[in-house]
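Removed from the display is one protein chain of the complex; every other protein chain stays in position.
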Amino acid sequence: WDEPIIFQLSEPGHRGILLPCAGSEVEAEVGDGLSSIPSSMRRTDLPELPEMGQLQVLRHFNHLAQENLGVDYNIDIGQGTCTMKYSPKVNEGFVSSHKVADIHPCQDQSTVQGALEIMYLLGECFKEICGLDYFSMQPGGGSHGALAMASMVKAYFRDKGEDRDEVITTFYSHPADAAVPIAKGFKVTVLPPDEDGLPDLDAFKAALSERTAAIFFTNPEDTGIFNSRIKEFTGLAKAAGALCCYDQANANGLLGIARAKEADFDLSFFNLHKTFASPHGCGGPATGLVAARDYLRDYLPAPLVVKNGDTYSLDWDLPKSCGKVKSFYGTLPSIIRAYAWIMSLGADGLKEASMIAILNNNYVMKKLLAIKGLSMAYPHHGARIEQVRYSWGKMKEDTGFGTGDVQRRIADFGTHYWSSHEPWVIPEPCTIEPSESYSKEDLDEYCAILERISYECYNEPETIKGAPHNSTIHHVDHDVLDDPTRWAITWKAYKKKYDGYFNKK
Amino acid sequence: WDEPIIFQLSEPGHRGILLPCAGSEVEAEVGDGLSSIPSSMRRTDLPELPEMGQLQVLRHFNHLAQENLGVDYNIDIGQGTCTMKYSPKVNEGFVSSHKVADIHPCQDQSTVQGALEIMYLLGECFKEICGLDYFSMQPGGGSHGALAMASMVKAYFRDKGEDRDEVITTFYSHPADAAVPIAKGFKVTVLPPDEDGLPDLDAFKAALSERTAAIFFTNPEDTGIFNSRIKEFTGLAKAAGALCCYDQANANGLLGIARAKEADFDLSFFNLHKTFASPHGCGGPATGLVAARDYLRDYLPAPLVVKNGDTYSLDWDLPKSCGKVKSFYGTLPSIIRAYAWIMSLGADGLKEASMIAILNNNYVMKKLLAIKGLSMAYPHHGARIEQVRYSWGKMKEDTGFGTGDVQRRIADFGTHYWSSHEPWVIPEPCTIEPSESYSKEDLDEYCAILERISYECYNEPETIKGAPHNSTIHHVDHDVLDDPTRWAITWKAYKKKYDGYFNKK
Amino acid sequence: MSCCRKIVHPYIPNSSPETKKEILDFIGADSIEELLVDIPQELRMKGDMDLPEPCLSEAELCRHMDSILEKNTSVRQAISFLGAGCYSHQVPAIVDEIISSGEFLTAYAGEPYEDHGRFQAMFEYQSMMAELLDVDVCNVPTYDGAQAAGNALRMASRIVGRKTVIMAGAINPDRRKVVETYLDSILSIKTVGYDGETGLVDLKDLSEKLDETVAAVFVENPTYLGAIETQGQTISEMAHKIGAMFVVFVDPSSLGVLQPPSRYGADISCGDIQPLGIHMHYGTGGGFIATADDPKIVEEYPSRLFSVAPTSHGEWGFGDVLWERTSFANRDSCKEFVGTHAALWGIAAGVYLATMGPKGMEDLGREIMQRSLYAKKLLSSVPGVKVDRFKSTSFKEFVVDLNGTGKTVEELNRYLLDKGIFGGKDISKEFPELGQAALYCVTEMVSPRDIETLVEAIRSFVE
Partner (left out) sequence: MSCCRKIVHPYIPNSSPETKKEILDFIGADSIEELLVDIPQELRMKGDMDLPEPCLSEAELCRHMDSILEKNTSVRQAISFLGAGCYSHQVPAIVDEIISSGEFLTAYAGEPYEDHGRFQAMFEYQSMMAELLDVDVCNVPTYDGAQAAGNALRMASRIVGRKTVIMAGAINPDRRKVVETYLDSILSIKTVGYDGETGLVDLKDLSEKLDETVAAVFVENPTYLGAIETQGQTISEMAHKIGAMFVVFVDPSSLGVLQPPSRYGADISCGDIQPLGIHMHYGTGGGFIATADDPKIVEEYPSRLFSVAPTSHGEWGFGDVLWERTSFANRDSCKEFVGTHAALWGIAAGVYLATMGPKGMEDLGREIMQRSLYAKKLLSSVPGVKVDRFKSTSFKEFVVDLNGTGKTVEELNRYLLDKGIFGGKDISKEFPELGQAALYCVTEMVSPRDIETLVEAIRSFVE
């Protein structure tokens, strides 16, 4: 499809949907409604939205959908750290039911017992999954989970009367583990990796002080290496009076195997859209479920879901709470999907998911490391958990083509590939996370694509240079995006800056 | 996608879904269940179905779906006679509800009042739409509607004790109007078109006799020409003692305008999947609703839906009934969609749909007739109803390219084009039916595609010869399809006949 | 409440006055009315259709439809033991996902180039059915199993060149009525009963009625009353001996654990694919016909048959086998007709079979067997209730005989309904010789607990 911008499809007077009409009797009673609006606030020009029939709107967005790639359409293992696993379709039926889609947050609690029960039951499951005690499902994603943790750390020390304003995180933790505490007003120290790729213990000791409020660690880190010494870190942190916050975004290799509890973390968050199979939705809505030890219950975002007898209710009585991070109580659809996914697997199945995720990752690792020009960081860690950060550094040296070139070319094979979180310390990085959802044949096919691209880089440079060849669009001029006189963030701005196809006015 | 045949994706031991398990307690009670099957009937080898994970199955069929074109994806006006109109998405919610999807035909009628009520109310709507009196929704499609009519004709004359075994239809009526009566044991006369393209009245008079059981007429015929003299035909038929059966497959230009009643038909059927917006589903399931005059009620397929007070029930008491044409009562999903569609438009909206379908058709006609090499049959009929049969006869003479070549090429533009029902009397035909669902811009775009192809036929023959260029597949070898030693109707047969890619064993 | 605004309908974009005028101007007409010249006034409808006030917004339409559909009680809201030709089985969510995709749902009849996916999906459906049935040819779905049965018998008649068929054993009466419609005026039907002791085909009756005018012998397996017909091989030999064909209507959900008809001599297998992942929808269906890859038989199929075919570039191509055979190509001298049948259900069944795989089909058979046995065992403990009316093994369905309880099926079913249970189908009118009898169906959707609930309820009713 060479799909126009939607405004180009507008035809005068066309309608995509009608509204219920109050009818002439009501109009006779109260007038047209609009004339009662104070004139200074009455909008008389209509917003210049497109005017289209319903089929025309549907077709447009269907065409855009077909120009997009989800887990349902490709072997989505190239977006490492994202855990692009299968989101079971059966769960979509629960979420789209009016019993979930059409309930209001202020309804009497007797009319939303189903929603509350599932939130409660999901918490009960997480008691086992992470070993901690109380839960909030308010955060809308992983970074938001980090915000909740950072806010709880603030609230905790405020309550204790301690003035601590530093956070320590690690280089291969998720970007949010640094960014969120910074945004929350903490000073953040990022520990460099040691020669094993793990956070440097000496640097950690040096950074730790009575100013340290918390550590924010991801484990395994984005290299796929599990920090075996994690308990040393949490132990030192606790000794220094800091709280230990666990970013569990990379939990997909740990279910039933290793938990926050055994590693002595105080707080933790999980991405229900990664590990627990809620779909990513192009980037949310999602849930970053936060888990806390019993002694931190009071600081969780209010309200919590509690059970009294057979009745579930919202407990707002948390005077020391860190406050709220999101309106109302959380993203119910991902909560329900996560619960349903856990229930469809059970304890054995969850552990099997992690075990196979690990198996798949190590399989792909062995296959990929046989590809010319591709290596991995910290190669002496022979076995990885659920993902691996690789490097095309050698190929870049040999051919001039690096990870960005692979990324452009792989679109031609109908699949994804993501370089890696910035900053790039590992040269020309890419991160592959096979998860448990893909079959051996899927993994073989993906590896074969990377092998083919490596071959092309070494032997058919022209193919790489012109890529993508089969994509909807060709090379995008990125300079525009950093130039205020040329970027156009909306169609309205485009029309002000340009005539026709990018003819500057 | 270059999607393999599903059997090629099988991996040993993989599962797409699990079954509920009765559990070990039940097994302890009754054993494994299988050993109680008489050994001669016990299948011990498993059927060689593919073994795949759920995501792998989903992805395969998603890829196939993306290699398919529905109304939701293209300007689907090139499948003339099919009335490819928009099927409103809101109606899909009703149909997928368990209140519709998961009800059993033998349930106590008190538990299916909703289903019966809609069947009844839809009949009430059709009383207005066609002017006839009683309805059966049993037939599963248009041809099936014709079968019901033919069976009723049989039952009627059997009941009357008359021995009539001939049916008269017309050349531009749907193929089923000849094929179905033939299959039902009638002798069928097909009236040739006169110079106006309408059924020849003299030929009709000649064919009519005391052997004539019925006439099966489509109107407007597939040329889009309305037979103005239809009442002469029905009058003559009735005078000869025959029943008049109306194939209303082309009703999309007639709603609220012209009806079976005014044209004196006795029986009629409507395609709920064409005119009444139930989607075509790649070719069914569908409904060919049959309508009858009050004096033919007794011959309708049993049961009928009746209303007593506020209660709806199935009336099986039709001793003269033609029997049944389908198990149970009909295709509830299309019945519900049709009812919902009618209710979303009302009387004014239905008529507007027809009026705009006519407007769109005449607009497209004027634009297409300006294209080089394209003409229409019976050009002196200046205004058409809802479709037009065109001819590329001139272009074929000029360039050697005909309707089949246009058909191959148009796939490259991401849309459909259908030559026409056989036999082709109009040379190199195609039939375009714009319906009311497409916007002016849609129609302009489609016309521009045909204009472009005409240009290519005249000026860039190589482009046409190699077409399709962008389709998933290239030219198919059709000879295989008529050769018993080479066709392969199943993968099992393929493996017997071939090794690898069509290497004959 | 009538709407007080001017309507441009979302489904009729060009009803916008601006667009309407633009188009009329281009055509050179003043009104659409002018385009109706060919429709004489006497054929015009007088006045407006008298239809209910429409629900112009989706919100109003949903409220209206919900208020009606709410009156239905679905099997998700009850415990159901109904079968008799329409079955509640597990429908994998991905089946619904795929058949509700706009690409398949709203497509129709494109060519192999732009509708490649549909052709391949249908070929795969045919192929998976062929594995289940152990045959080489299977058709694109017919309207339902009943049509498939009718078609199969007509095919047999043309192949053998005879005009009588025998329908033998306990046959689904609803289905039989449809078959009669298909055969009416073309073929005549002789009926062979079932053996009162076993519930299987009465071989004696069959051998008496079988003669050289007979084109085909038709049986159901399992029979309507649920028995696994074990005499297939014998019947097949009897039929073949006099040159008749053997046609078996089979429940495909049984074929993970029961032998397919082709293995006990069936020349044509047919049946309904509804059990294969298709919701019941108050009785829908889709039929299959399956045979050997014999051109004499293939010639006689009324349905479309998709074959794989090579392309110039080495992809998997597809097309219609023997197109000239169909009524699409050859309406004036066709043998039967084809049209819009039930393609989407074929795609559904294909997705279902791929999702189930061989082990899924075996598990299905096992679960049905175990649960049926469990139900029969518990039911037989209720005083006066008998489940061993026939000395044969049942699959999925079986007869519950209430004659010993002094109650009618109707009474029992009314009692059960109040408790949220849909009791088995009352067959006391269809099979008066059985007295007060009901046909119970137990699929994998009926849990052991459901069975216990049923039995407790029946016990409290009869005691």
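A, B and C are the chain letters, set down in written order, and residue numbers restart from 1 in every chain.
Note that contacts are C-beta pairs under 8 Å (C-beta built on N, C-alpha and C of every residue); 3 or more make two chains touch, one makes a residue touch a chain.
Keep in mind the model is a prediction, meaning the values are calculated, not measured.
Asker: Considering the complete complex, which visible chains touch the unshown chain?
Answerer: Result for the missing chain's touching partners among shown chains: A, B, C.
Asker: Looking at the full complex, which residue from A:Leu64, A:Ala206 or A:Ala448 touches the chain that isn't shown here?
Answerer: Checking each option in A:Leu64, A:Ala206 or A:Ala448, the one touching the absent chain turns out to be A:Leu64.
Asker: Looking beyond the chains shown, say which of A:Ser209, A:Ser313, A:Ser375 or A:Thr472 touches the absent one.
Answerer: A:Thr472
Asker: Residues of chain B in contact with the chain that isn't shown?
Answerer: Given the touch definition above, chain B has residues 11-27, 51-56, 58, 62, 88-90, 92-93 touching the missing chain.
Asker: List the chain C residues touching the unshown chain?
Answerer: 1, 5, 8, 10, 57-60, 62, 66, 76, 90, 92-93, 97, 101-102, 355, 359, 363, 444-445, 447-448
The criterion applied here is as follows: only the chains that are shown with their structure count from here on.
Asker: Please list all residues of chain B that touch 2 or more other chains.
Answerer: 14, 52, 54, 58, 62-63, 66, 71-73, 86, 88, 414, 437-440
Asker: When you check chain C against every other chain, which residues touch at least two of them?
Answerer: As it turns out, chain C has residues touching two or more other chains at 7, 9, 11-13, 19, 56, 58, 92, 94, 96-97, 102.
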